[in-house]
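Here the complex is missing one protein chain, while the rest keep their positions.
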Amino acid sequence: MLSNIGISLVVLVLILSFLTIYTAYLDLKTSNQFIKVSIYKLSLFQTTFTVLSFFTLIIGFINSDFSLINVYENSHTTKPFFYKIAGTWGNHEGSLLLWINILVIFSYLFLVFNYKHNKRFRLYTLIFQNILILGFLFFLLLNSNPFNSIYPIPLEGLGLNPILQDPALAIHPPLLYVGFVGCSIYFSAAMASLISGYGGKLFAQSIKTWVKISWCFQTLGIIVGSIWAYYELGWGGFWFWDPVENASLLPWFAITALMHSLIVLEKRSTLYSWVIILCLLTFILSVTGTFLVRSGILNSVHTFASDPSRGIYILIFLSFMIFSALIIFFTKHKKETFSFNLKSRETFILANNWFMAFFLVTVLIGTLYPIFLDVLTGVKISVGPPFFNIVIIPLVVPFMLLMSIGPKFSWIKSQNKFFYETLFLMLSAIVINLFIFYFFGEYSLLSNLIFITAIFLILHSVLDAKKFINNINKTGLSRIISHLGFGFLVFFIGINHQFSLEEDFNLKVGEIKKTDNYEINFKNIKIKQSKNYKAVIGNFELTNLKNNLVQYLDPEIRIYSNPETLTYEAAIKTKMTSDLYLTMSNVSRSEYYNIKFQNKPFMVWIWISAIMVALGGFVQLTLKKNED
Amino acid sequence: MKVKSIFFIICILITLPMHASDNQTRLLEVYKNLRCLVCQGQSIADSNSDFAATIKLVVQDQFNNGKTEEEVYNFLISKYGEWIVYQPTFNKNNFLLWVLPYAVLIFGGFIIFLIVRKTKHKKVN
Partner (left out) sequence: MKIDITKIIIFCFIAFSLFVFWKGLKNSSNYDTTQLIGSKISNFQLININNYDQYISQEDFKKNKFTLINFFASWCVPCRSEHEYLLNLSNKEIKIVGINFKDKKSNAINFLEELGDPYYFVGEDSNGKVSISFGIYGIPESILINSDLTVIKKIVGPIDQIQYDEILKLIQ
């Protein structure tokens, strides 16, 4: 029965989307200044039914209603309640329904909150957004329907993947989807802007809140994903330049560039074409990312179960999107003249775009190159962390320099008032870096530059914060927070990378491993039977040879029964100063266990800095005043 | 060949630590650069598979015999193909991969330069 309710609701939404497009199209022709009330009502109904359909699926999961194939494949009666709900979006079909929900909700909210803006612009936005919604609805109904039913009804489900039973991972997809799918609304708005001619400052104002919302959630989604990877995946890292991770990073670069460019568009009414390009590009990147992740074209730790038919459909949809965007842009855009002084804030924002484009292209090429090479020449190569690190990290140095001094410049034209301040801060940064270098350990030239520029950025932001508190400069709070967070992020990642201790060795129960800094005693093994898994727990006694501090770590090997999987749970002791990280895996047909041990200084500060970056964005959203 | 060595030298200069890294660090660096062939997107360092364990032994052996990182990579590439290393070698197949990002960087910088210069000329006029 749930199946019928669900499908009926989705079909209703489909009909309403068609109606919305049709009614909006008719309303375009009228000379009335206001949008017809019926359109608001259609949109509201559409939203209501879409949300109801999602709740229907959730209820299916909560009740373990295995008449729905989706619930059968992805849930189990013994799953904890919270994870039953999270199971709704933890699979391809359910997450697609979530995508549609966000598309519809944003469509409605954009319509309502932008009541002050041009009618034709809003109607066209609604039309384009609903075309996107139709595309996704057809995909859902024809290929990935979460409401498909199965008969006879199975008694038990196939179980949710145990790796997905984690609080961070439960909220990671919804956060990321608000980011990914949120960009659809300004994709539609950009198309609408081109067709209706509604551009400039007003256009910037109509979309800026939406850009900020999608940026905040995208940033937060990526952070939560990294935190989850660190605590759950058992390799002590938080970013692997894996194709799925890259797929979430590509829109992020575009949204960041867009967010900064919007400031220029609003302030100086210039850069309109570039803003439009970014609006169109962001959602295109989101859908491309979805294609890469769900079609099975790439080999990755994160992939959903892959299915080539999905890939074909998404590719068709993507092609349609890109070509319509290209055609409309080429036919409707007008050539712009630019007026940028070298010493002006606009130019520095251009520089931000420049670097964002570079980072974006690097990650895009790195991710896609193996596919292109394989298809064109049959040669298979891997492009992994070394490539991305070598290309990107050196450029972070000039990027942070520009990030520090950019905000100092005022709009249009600037004086050299702050030269001595900048010089002083640079010298301080160099001194602080020398201090770290001398007292704590030596590192490469590149690392020196990274530390110096990161500290430079931090000092600048701290100084700006002081000025803000002292009321000298009452603008830019959110920028200060985010830039400061970014400086800290790079700084702590640098420290963590330079001063981490890593060991990889094999040990038997009862043996002791001695390294330069630690003594690791493999005391014993315990077996524990839990609700849906059996755990092999290792007890390790760690003695820090420098200060004789003793700590205990208990990594686990978990054997799940439904579905049959093996996971490795790292033992992590998190302190403000460092993390101790230990994983254990058994060597087949041997009494030995392979142990990976890491001491990671200031690990938790990486998360704090990253959250700070996102926080700046959230502050922007909540402040009513016109910032910057 | 000359381009390859210049590129290699720049990479080393930039990342050269001021002191020699110990064997353990070198080993881990190599493990991180090797791809686990039987896993879904994991390095030898991260993988718990049997294959990864064997590769680690082989790499340790080669280091003990005095081989350099590049020799180890070349050995494994000859057996398993270029797919096994995460850092693509700089050859005629991967040339575009390494060059395109910098080409974009230079191109972007050039555009900004043009825009600013045009503004300056307008001011003069």
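By written order: A and B. Residues from 1 in each chain.
Here is the rule we use: a contact is a pair of C-beta atoms (placed from the backbone, for glycine too) under 8 Å apart; a residue touches a chain by one contact, two chains touch by 3 or more.
Remember, it's a predicted structure, so these values are computed and weren't measured experimentally.
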Task: Residue among A:82, A:372 or A:419 that touches the chain left out of view - done: A:372
Task: Of A:154, A:237 or A:311, the one touching the omitted chain in the full complex - done: A:311
Task: Interface with the unshown chain - residue positions in subunit B - done: 37-38, 50-51, 53-55, 57-58, 61, 76, 78-81, 83
Open item on the list: Using the document's contact rule, name the residues of subunit A that touch the chain not shown here.
Closed with: 291, 295-299, 308, 311-312, 315, 318-319, 322-323, 326-327, 330-331, 368, 371-372, 374-376, 380, 588-589
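Here is the rule we use: only the chains that are shown with their structure count from here on.
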Open item on the list: Between subunit A and subunit B, what distance separates the C-alpha centroids? Give it in angstrom.
Closed with: 25
Open item on the list: Please output the residues of subunit A touching subunit B within their complex, sorted ascending.
Closed with: 234-235, 237, 240, 242-243, 299-303, 338-342, 347, 350-351, 354, 357-358, 361-362, 365-366, 369, 373, 377, 379-387, 390-391, 394-395, 442-446, 502-504, 568, 585, 587-588, 594
Task: Partner subunit A, residues of subunit B touching it in the complex - done: 11, 13-19, 24-25, 27-28, 31-33, 35, 39-43, 45-46, 48, 50, 53, 56, 81-88, 93-94, 96-98, 100-102, 104-105, 108-109, 112, 115-116, 118-120, 122
